[in-house]
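Written out below as structure tokens is the structure these notes cover.
Apart from one protein chain that is not included, each protein chain of the complex appears where it belongs.
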Amino acid sequence: MSATAMNRDVPGIYHKAGSLRAERRWALWVAYISLTVAAIIFLAPPFYMLITSLKGSAEIAGMTGSPWLVRSPTLENYVNIITSPMFQRFMLNSLVITACVVALTMVVSVLAAFALARMRFWGSQMLATGVFLTYLVPDTLLFIPLYQIVGGLGLLNSIWGLVLVYPTLTVPFCTWIMIGYFASIPKELDEAALIDGATWPQMLWKIFIPVALPGIIAATIFAFTVSWAAFVYPTAFVTTPDQMPLTIGVVSQLVRADTFAWGQIMAGALMAALPPVVIYAFLMDYYIAGLTAGATKG
Amino acid sequence: MAADGSLAGAALRRGAPNSLQRFARRRSSIAVLMTTPLLVIIIGLVAYPAVYAIYLSMLNRRMTEFVGTLNYEILLESETFWMVAFQSCFFAITAVLLKAMIGFWLAHMLHDIPDKGQRKWRGMLLVPWVIPPALSTLGWWWMFDPSYSSINWLLAVISVPEVPWLGHHWWARIAIIMVNVWIGAPFFMIMYLAALKSVPEQLYEAAAIDGATGFQRLRYVTLPMMANIISITVLFSLIVTFANYDIVRVLTNGGPRDLTHVFASYAFQVGILSGNIPRGAAVSLFMFPILAICAFFVLRSVVRRNKEQM
Partner (left out) sequence: MADKDLSRRALLGAGATAFAAGTLSAPAVFAQPTTTLRCGFWDHWVPAGNGAIRELCAEWGQQNRVNVQVDFITSVGNQNLLTIAAQAQSRSGHDLLSFPTWEPAAKADLLEPVDDVMGRLIGKYGPVNDAAEYLGKIRGTWRAIPAVSGTQMKPACVRFDLMEQHAGIDIRAMWPAENRRGPGADSWNWDTFLAAAEKCHAAGVPFGMPMGSFTDAVDTTGAILASFGASMMDARGNVTVRGNAKLKTAVEYLVRLARFLPNDVWAWDDGANNRALISGRSALIFNPPSAWAVAKRDAPQVAEKCWTVPMPAGPEGRFVPYLPYFWGIWSFSRNKGPAKQLLEFLSERASAEKQTNTSNGYDIPPFSSMSDFPVWANEGPPVGTVYNYPLREHHNARASVAQAPAPAEFAVQAYQQALNTKVVARVNQGGETVDQALAWLERELNTIRRGG
């Protein structure tokens, strides 16, 4: 990284400095133009959602002038959505489900990753590969048999059914990146601990978890994002509004075909998207580090 | 993989074979205990349902009798199903290629600008990927609405005629791909940016001194260094995109004329909405071979990657 900066600042070492500098400047222009265009396209839909959420129904129905501008901004949609008991319930369901799933995922995957990374036992290699393969199984492959299984357990249309099945989406990847993090911890550490008479659980708790904290944060964010945004399972397994999490709640309950609840739908969608966005804003680096490590290192 | 034998060595040093045996027994029993929850999840909620799906797909509509491969036969004879298969492949391949190219381009552009600005740009460009897809697709749907389309309004400004975004099947397919690319390109960008940063700067310097052009640097330095990560992300994204459901559900629900259904949404339509669970299970099982092939190659790349790093 520092090398890059140095090259840019001190181009003098090259004998063709002039043309190189021109090339650099040109490249920089191209870069900024591309990034600006990309940023406009990438941010246009959320921007339009925001604009729509600030309009009243009559303004949306009115269709005069540019739809990209708001003439009489109102917070009415947000007030309505926040005070709506239905939306509050979606929010609560999402929070309960996500909290349970994240806790469950972290416990399961940290324990398993520790065992797989450090305690070789019969089949541990195979299991580690199995974990990775499980991560590659998409939810859409299994939702129909799971629909039957969840139904058989009497958990259709219940948030607990979702708490039961969401770990299939989160646990494999979290275990996988935790294996990577644990494996990167020097072995001298645990040998020393063992010689000092530490038990395995102590070793996990006192050494591995603190040292691998960045990995744990990354895995937690991943589990949070996945369970917050999950769509296939709630769409299939939950049908009444009182059990719906936000994603399917907003998509299926706020869309009232012809009642022009559009401002409200967009307000609801933006509010539902807020928690992951906020988390990224603060913890983006951890997450990206974990993710790139997860997919490259294993 | 990191499961290794160094601990056995540690144990050896402690001496007596008796205690060693006991220790090993203890260690493996603890290990098994620790992995049990994981095993329960993998076996109970992934492996068992997968096998159960195969059984389900061989029942009749009311699930009262065993009909063998009848569901598969009916599907293979149905035109709609072939359209679904075509659309799934077309969608996944086009979308993944576009995502990879756009992500690659943007990663390069990000890499080119000074470090201090990168964070800000990266944060902005990640937004599409951070919003839960079902919700951002809802925003897109509203932008595509036949009567109130804001995209058509923009097009009208530059006097392009109205586009029937979701009404004509080719436009609808394009719309679905657009949304998928919009959501997924930032992921590629991030992965490639990380890979770019790991390419040693000296290689570029050497290439520059040898008088390599920009394209040559890309061809002979960047691409070989990134080959593995590119294949992993592309294959991985192929799996995810191929199995996508949210976008089709929110944007078109499969219409017009079932021409935008992908395997997942068609399985949902047939299995859960129309109440033919066995047929739905059969539809989703058709995804399995393609996914298995991708998964095999992903796994191979990952293993190779690990070996390189060791």
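Chains here go by letter, A and B, matching the order in which they are written, and residues are numbered from 1 within each.
Here is the rule we use: a contact is a pair of C-beta atoms (placed from the backbone, for glycine too) under 8 Å apart; a residue touches a chain by one contact, two chains touch by 3 or more.
The structure presented is a predicted model; accordingly, all values stated were derived computationally and were not measured.
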item: Options B:Leu70, B:Leu97, B:Met124 or B:Leu155, residue touching the unrepresented chain; value: B:Leu70
item: Touch with the omitted chain, as defined above, among A:Leu28, A:Leu156, A:Ile185 or A:Val211; value: A:Leu156
item: In chain A, positions touching the absent partner; value: 57-58, 60-63, 80-81, 84-87, 89, 147-148, 151, 154, 156-157, 235-237, 239-242, 251-253, 255-261, 264
item: Where the unshown chain meets chain B, residue by residue; value: 60-61, 67, 70, 74, 77-80, 145-148, 164-169, 172, 249, 252-258, 272-277
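Criterion: only the chains that are shown with their structure count from here on.
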item: Euclidean distance of C-alpha centroids - chain A vs chain B, Å; value: 14
item: Chain B contact footprint on chain A (complex, rising order); value: 1, 3-5, 7-8, 14, 20, 23, 27-28, 30-32, 34-35, 38-39, 41-43, 45-46, 48-49, 52, 60, 63, 66-68, 107-109, 111-112, 114-122, 124-125, 127-134, 136-149, 164-165, 167-168, 171-172, 175, 179-180, 182-183, 187, 190-191, 194-195, 200-201, 225, 228-229, 231-232, 235-236, 246-248, 250-251, 255, 262, 265-266, 269-270, 272-273, 276-277, 280-281, 284, 288, 291-292, 295-298
item: Sites on chain B touched by chain A in the complex; value: 1-8, 10-11, 14, 27-28, 30-32, 34-35, 37-39, 41-42, 45-46, 48-50, 52-53, 56, 102, 105-106, 108-110, 112-115, 121-128, 130-136, 138-140, 142-143, 148, 150, 153-154, 182, 186, 190-191, 194-195, 197, 201-202, 205, 208-209, 214, 229, 232-233, 236, 239-240, 242-246, 249-250, 263-264, 267-268, 271-272, 277, 280-281, 284-285, 287-288, 291, 294-295, 298-299, 302, 305-306, 309
